[in-house]
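Supplied in structure tokens, the structure appears directly below.
One chain of protein is taken out of this complex; the other chains stay put.
Note that the chains are named A and B in the order they appear, and that numbering of residues resets to 1 at the start of each chain.
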Amino acid sequence: MKHLLSINDLGADGINEVCRLADLFTEVSQRPIPKVPALRGKTVAMLFYEDSTRTRLSFEVAARRLSADVMGFSVSSSSVNKGESVRDTVNTISAMGPDALVVRHRSAGVPHQVTGWTSAGVINAGDGWHEHPTQALLDCYTIRDRLGSVAGRRIVILGDIKHSRVARSCVMAFTSLGAKVTLVAPPTLLPPAVDSWPVDVSFSLDAVLSDCDVVYGLRVQHERQAEALLPSLREYTAQWGLTVDRAARLPVGALVMHPGPVNRGVEIAPEVLDQPNATLNEQVRHGVAVRMAVLYLLLAADPDLHPEGEAS
Amino acid sequence: MAERERRRTPPYGGVFSARTRVMEAEDIKRATWRMAHEIIERNHGLEGVVIVGLQTGGVWLAEDVVGALHEIEGAKPPLGTLDVAFHRDDIGLRPLLPEAPTDIPFNLDGQAVVMVDDVLYTGRTIRAALDALNSYGRPRTVQLAVMVDRGHRELPIRPDFVGKNLPTRRDEMVDAHRDGVDLGEIVK
Partner (left out) sequence: MSTVIKGGLVIDQTGERTADVVVDDGRIVAVGTDLSGDEILDASGCVVAPGFVDLHAHLRQPGAEEAETIETGSWAAIRGGFSAVVAMPNTNPPIDCAAVVQEVLALGAKAPCDVYTSGAITVERKGAQLAPMAEMAELGVRLFTDDGNGVQEAGLMRRAMEYAAGLGVILAQHCEVDSLAAGGHMHEGEWSSRLGIPGVPAEAEELMVMRDIALSRFTGAPVHFQHLSTRGSIAMVRAARQAGVAVTAEAATHHFTLTDEDCASYDPVFKVNPPLRPADDRDAVREGLADGAVDAIATDHAPHTMDAKERPFDQAPPGMLGLETALALALTELNLPVAEVVGLLSWRPAAIAGLKGVHGGPIVPDAPANLCVFDPQETWTVDPHDTASRSRNNPYAERTVRGRVRHTIVGGQTVLVDQVMRP
């Protein structure tokens, strides 16, 4: 695998392979010195056109724990503000010889475009409303860690699905592993042509609450109110918020997940986030091991290289 | 670990064809017991001794060594496993995906670590293992036990405890397991 642009690049086998490797990297992360020399000499460049704390830090920690060098690049401090095109920036960074580019951009498809402009591997760290594959991978890993497997689980994805790259990647990842996914949102926050997605759709959270293994909440942004997609956030919370009352009706052991950052009190009540079945911190922790696995798969296990030298 | 793993790793993935049996199960058992005695002798008992088997080929031998130590001394030293894939110096030179977990549920600081592997060849796995051990602490001493030393070292590494010294050619393959050690070739 040369690039990770979409969950589709992996398929079920690939997702399982990432999870298996992530197990090994979880152990590495627990060592007194949580660092291995696996990617010594490799350089990973971070190309973040959009603010991000957790994803960017997670990739950086992952790369460093594999002993890769990290090249940082952020919009505020770069020539992008002087009007440089993405292509020129990619060319410039590529000239410094990175082995992988981790790309985040507010526009869908930019990581796809970048692959045409560099010989480095490209990892999509979130593009517009399109995809955020490593988030979906760490979510699969978290579910697998808590519930044993993703297959057969009933997963409710709740909130602003239309504008969510996380939702697109998660739907693909969960369903390809054999989970049953139900999207729950007001119709204005569902994507167009949702009947072409491999999911069920419900407009009522109360109708599906008592019959699921995971509730996966998505961030509902204040702008949605201004765009007339929602009458008010208050009405949203009343109808679709995971309140304390609703959380109490979840089956025992059902997980509450969220990719963060959370609008506390809008999509999920603060008390629910503190319950032991809420996995937000685990998701962040697993993010490092999963991203180590992705970097390792892309940069260490190059199947095109012909073997040479003797082993043992 | 290397012999077995290398055979399973594409494009090496051929089939091992045994030509000569060089050790029988009984020989292996005797050698294991002898090495156990030597470990006790070298360390003046088992105080502060921990055993670490290298994934995947060294694990069975590490288990058997611990079993023998237990029977001899009546005490069971802690047993861990170590996968060195992330520490190898040939990552990127050949396809290499780690297969087994590292599990070292004890502190290595100040301990005498006996690393156990089935076959010692170029020494690169051991170099990687020494590197990996550093992540877990600072042992007082590290010793190496192998069932077969087949020569062809590429690094200044020598074993402390050896089941059998076996002269080989580079194109030969050694397959070591509980039931015996075979010398043969990989048939593609």
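Annotations for the structure displayed:
FYI, contacts are C-beta pairs under 8 Å (C-beta built on N, C-alpha and C of every residue); 3 or more make two chains touch, one makes a residue touch a chain.
The structure displayed is predicted, hence computed values, not measured ones.
Put simply, the hidden chain is in touch with A once you look at the whole complex. Here one chain is not drawn; of A:D99, A:E131, A:D160 or A:D213, the residue touching it is A:E131. Touching the missing chain, out of A:R87, A:R249 or A:R264, is residue A:R87. Among the residues A:R20, A:H112 or A:K180, only A:H112 touches the chain that is left out of the figure.
Of the options A:R168, A:R224 or A:R291, the residue whose C-beta touches the omitted chain is A:R168. With the whole complex as reference, residues 85-87, 105, 107-110, 112-113, 127-131, 165, 168, 191-194, 196-197 of chain A touch the missing chain.
By our rule, only the chains that are shown with their structure count from here on.
Of all residues in chain A, only 17, 21, 23-24, 27-28, 31-39, 66, 296, 299-303, 305, 307-312 touch chain B in the complex they form.
Chain B meets chain A in the complex at residues 1-3, 6, 10-12, 83, 85-88, 90-98, 101-103, 119-125, 131-132, 134-137, 152, 154, 170.
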